[in-house]
Each structure stands twice: as C-alpha cells, then as structure tokens.
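Left out: one protein chain. Kept in place: all the others.
The first chain written gets the first letter, and so on, giving A and B; residue counts start at 1 in each chain.
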C-alpha cells in the first residue's frame, strides 16, 4: 500500500490523539488495521472488553482503548473515545492524491478561471466559462464543462465528468466516474416516436457534498437539480432531473431518485432504495435497503418495504408472508369443518 | 448557468412559438424556469387555471398560456399548446457542447475514417477501422474502438467508451460514462474454475437512439446486441449480451436486462425493473418501477411487482399484504370458535 512508506511512532500517535501512552513509545506503527488484524506494525481500537480481549489475543501492534482500561500485555493508548481517536489515526495515514499546479497536458480554456492555488491534472479538460476555486484539485482525465463552477478545496477525482452548468460550493469531493449534469430523461410521444425535451437547467451542490464513484446526477429540465450542504451520496446512485435533496441526507449505493423528487434533511437511504417521481419526503427519516417510496411521507421514523411502511410493520408482514402456505392449509381445514357442519354432520 | 449569457426578448419568443404576445415585447427573458420559480427574467408555462394562478402570484417574468386565457397582471404568450411551446423555448436555450474539427490532441488512427464535417474533441481516441459520420461530435476523452461506426449527427459525450464493433445510425446521443461493447458475462464451470466464453459479437444501435450516463450495453457473444430506432435508455442501465430491444421502447434508470432478453416495441420500463435471461416481451407494455419479469409476456397493459402481474392485481395484493397480521388474527379467532364447536360447546 502507498501508506506503507509512511508511519509514526506510538508516542507520536499518542500525542496526536491526546491519549495516555502505556508501552514503548518507539514502536513504529506502519498502518491502522481492522480489529481482527494480526499485523504487528498495525494499530487498531477496542471500544469494550470483548474487542480488547480479541485484540490482545492476536499479534496486532497496539490498541486504542478506553481510559479505564487496566494494564494489558500489549502497548495501548488510553483515550476518552477510542473510535474517534482511531478516526484521527486514519486521517493521519491518508496519502494525498497527486496534485500541484496545472499539468502540462491539461487543456484549460482561455475563457476559464482556475485559481492560482488550484491543481489541474494530466489530460484534464476545463472548458470555457468554467471556474476552479482556491485549493481545489481537479485530477487526471476530469472534464469540467462549460459554465461549471468548482468551489474552494474541492477534490474532483480522475475521470469525473461535469457536463455543463454544474456549480458546487466548498469542500466537495466527487469520486471517479461520477457524471454530473448529463441530460435529464425527458421525452413525449409525438405520434410516431419519443421526442426529446431539451434539458437546459443546471445542478447545484452545496458545501461539503460527497458524491460516490459512477453516480449520476442529471441537470434539471430548467432551473436546477439541488443537493444541499453536507449531503453524502454513495456509488452508482441515480439522481434524476429537478430532484432536491436537503442538507445532511445520506444515500447508500444504487439508490434511485426519480424526477422532481423532493427529499428533506438528515434522512438516511439504504442501498437500492428508490422513489417514484414527484414524491416529497420530510426530514429525519430512515429508509431500509431497497425500500420503495411511492407517495409523500413526512413522519420521522424507520421505514422498509415497497410501498414503504414502518419498519416494525414491514418485519411483521415479511414474517407472515413466509407462513402463507401454512395459512392456506389452516384455511382449507376450517372450510372442511364448516362444510361438515353445513351438511349437518358432527365435526 | 452557461445559458445566462443568452436570452431573447419576449417578442422574439412569441414569434418563435407562433403565439400571441400580451405584454411588453421588450422584456428580456434570460432562461426558461420551472412553474414555481420567482425568477423575473424567467419564462414558464401554465396549462390550466390552477397553474396560471400560481404563476401570476409569483415573480416569474412571463408565462406561456392557452389561447383562451383572459388578460392577467403579467406578460403572457397565448398558444394552442403551452407545454409544446415551452419545449420549443427550452430547445432555444440549449448551449451546444464544444465542437469544431479534430482537436490537436485527438488521437485518430490513420486507418479510421472521420468525416470532414465531424468533430473530435480533446484527448479523444478513434481506433483503426472506426468511422465517424458527417456532423457528429465525438467529445473530449471519448474512445471510439476498433470497427466502431458512429453515424451522422451523433453526439458522443465526454468519457464515453465504445469498446469494439459498436455501430450506430444517425442522430444518436450517448451520454458520458456509457460503456457500449464491453464483453458479455459468459462463463462455464470447467471443474476447477469459471472459464471465460469469448465474446466476439457487436452492438447495433438504430437511428435516434439515446443512451444515458454510465449505462452499459454489452457486445453479443456472437451476432449482435440490438437496440432499435428511437429507443431511449436512461442512466445506469444494464443491457446484457444478445439482448434485442424494439423500436421506441423507453427504459428508466437502473433497469437491468439479462442475457438474450427480447423486448418488443413501444414498451416503457420503470426504474430498476429487470428481466430474467432469455425472456421475450411483446409490444405496448408498461412495467412499473422495479417490476421483475421472469417469464414471457405479450398482452399489452400495465404491470407491476415480481413476478410481474397486472397493475390492478399488484396493487390489490400489496394492499392485502399489509393486512396479513389482521388476517392471521381473524384466522386464529375462527379456529377457536370451531374448536368450541368441535368440543360440543356453544359459541
């Protein structure tokens, strides 16, 4: 791994996370590792005694543990919140993607504005009327189309396409293969074929939006498709034209939002969940994987199934569905009994 | 938005749509806008009184309205079909993607044929044996593989890949990230592992086919995967090897067609709908979102669910499913009553 060249002493990591070191500060930690790792140059974390016992029994180099943890047979760093401290360690091992100025092979239009502190990678294309803000990194093969605005400190990964009229705020990350600003899917039947409705709107991403690999966000027919501040979208998600997504909503992979859907704030969508078009969803709702939202919904809570119902209802229905064969049998038995009664026979 | 530099006077738009202007012809319209917009430089449309009342109550600059509409407090253009007229306005605001000749950085094989009126963008690659027809625009980073034929007036968006042996007619649009002509998914178990079945067929797209962003259409094992004239396919759709899709069929995002599926003409597939392999579907059918087609079907109508059943049946079944807990309770109550009867007791 690229990070194998990097590393920190355990003492340096203890200082980094503001924890208390118990063990050799000289121990060289090459990488953070999962809880089940046997990597003697790795550091992991344990939030409770069970995970700690497991970590101690293996070969892992060191463990981030809660402050109350007694001395164990392995170097530890005691911290208030092991998971959060581990997050700090992870961040310390990030290997930055290549950057630095405008690559000799980048095609930047004379009518584009690229901040002097921004980076444009090999073979990237920045078209007329596009802007790239301070500290942003437009990586190799990225395409920044006409009229697109990349705010400050954004990361545009290799092979991203911003087709046209896509504007984003600060601190956004757009992962490889994402296509933002392609035409919305609009046609009408003209008597002999599907006639295209021109798509001339844009896409607006707020600040600190993250868009996953190969995800598609279509431009609006007119107006804008809008993804608000802090929204996080996973890979292979479809966001159709004129959709609006409220702040801090999170969507797992392969979700599909149909045209003109309006989603509120702080919702969570499980993988492959989907909406019908023109549906409105409120705030603070959690939709399980593959949930199908076919009508407006606005009561906070957990939902599952197609159509989406409260999770507890969905689980009860699912359990009973597998008992349908039994149900039909019991039904038939009763019908036979009633037949007997009808015929005046004893049962 | 790129189109913000463009615009028309209201008089020019009235003439463009063949409508009757009622209001200042000098009003500058900068962009078409959605019905709920408050953009005073925008134009929208209203098909009925409700939408018109809504548009008038806001700040929008002008409205396309039906001919019989009386004078209102806002500039209007009276037309026979407001929605169609709005489509004409949308088309007038399209900003063409960059084009113009063969870019200095394009790699065009000496054994490829690119029409003198076609455009090949920055870093695009056109391999040996490929042809690009008159008036077509192969945009930046596109890859036109060996033996591929792009007909006349086609738009191949940035980062499209035509892998090998993909031929298309006139007026096709292939959106960014689409991959056409990758290997079909064919293996057989040879006793110790999955052995690849070589995929040497092609893909044929008819005229006026539109393929969405990041959609995949695999080449046939042998012969051709065929997408007929006028078919429109949305983003992130999977079309497996040897599929045939009939003319004017429309497929929304994330649909998946398994190998050797044969689809007829003028069908509509909702998002995430899917077919089993080797299924045959007739003409004029509508499949709701996520419908699963697991057998041949050919009666025109609307279908929903997995397996696909008529929409009305599906809706009744769905409604009853959520009543399964109630059903089990009622069943239990009856069984108790019958038990009493069996025991000779009154009920």
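Here, contacts are C-beta pairs under 8 Å (C-beta built on N, C-alpha and C of every residue); 3 or more make two chains touch, one makes a residue touch a chain.
Here the structure is a predicted model, which is why all the values come from computation and not from measurement.
The residue from A:53, A:67 or A:94 that touches the chain not shown here is A:94. Of the candidate positions B:143, B:157 or B:208, contact with the unshown chain belongs to B:143.
The chain that is not drawn here is touched, among residues B:60, B:156 or B:236, by B:236. Screening B:54, B:99 or B:276 for touch with the missing chain picks out B:276.
Among B:57, B:117 or B:198, only B:198 touches the chain that is left out of the view. One of A:141, A:219 or A:244 touches the chain omitted from the figure, and that residue is A:141. In the full complex, subunit A touches the omitted chain through residues 1-5, 31-34, 37, 83, 87, 90-91, 93-95, 97-98, 105, 121-123, 140-141, 157-159, 173, 175-177, 208, 210, 212-214, 229-230, 232, 234-236, 248, 250, 252-254, 271-272, 289-290, 318, 321-322, 324-325, 327-328, 331, 334-335, 338, 341-342. Interface residues of subunit B with the unshown chain, by the touch rule above, are 105, 107, 123, 125, 127-129, 141, 143, 145-147, 159, 161, 163-165, 177, 179, 182-183, 185, 187-188, 193-202, 214, 216, 218, 220-223, 236, 238, 240, 242, 254, 256, 258, 272, 274, 276, 292, 294, 306-307, 309, 313, 316-317, 320-321, 323, 327, 330-331, 334, 337-338, 341, 347.
The rule we apply is simple: only the chains that are shown with their structure count from here on.
In whole angstrom, the spacing between the mean C-alpha positions of subunit A and subunit B is 24.
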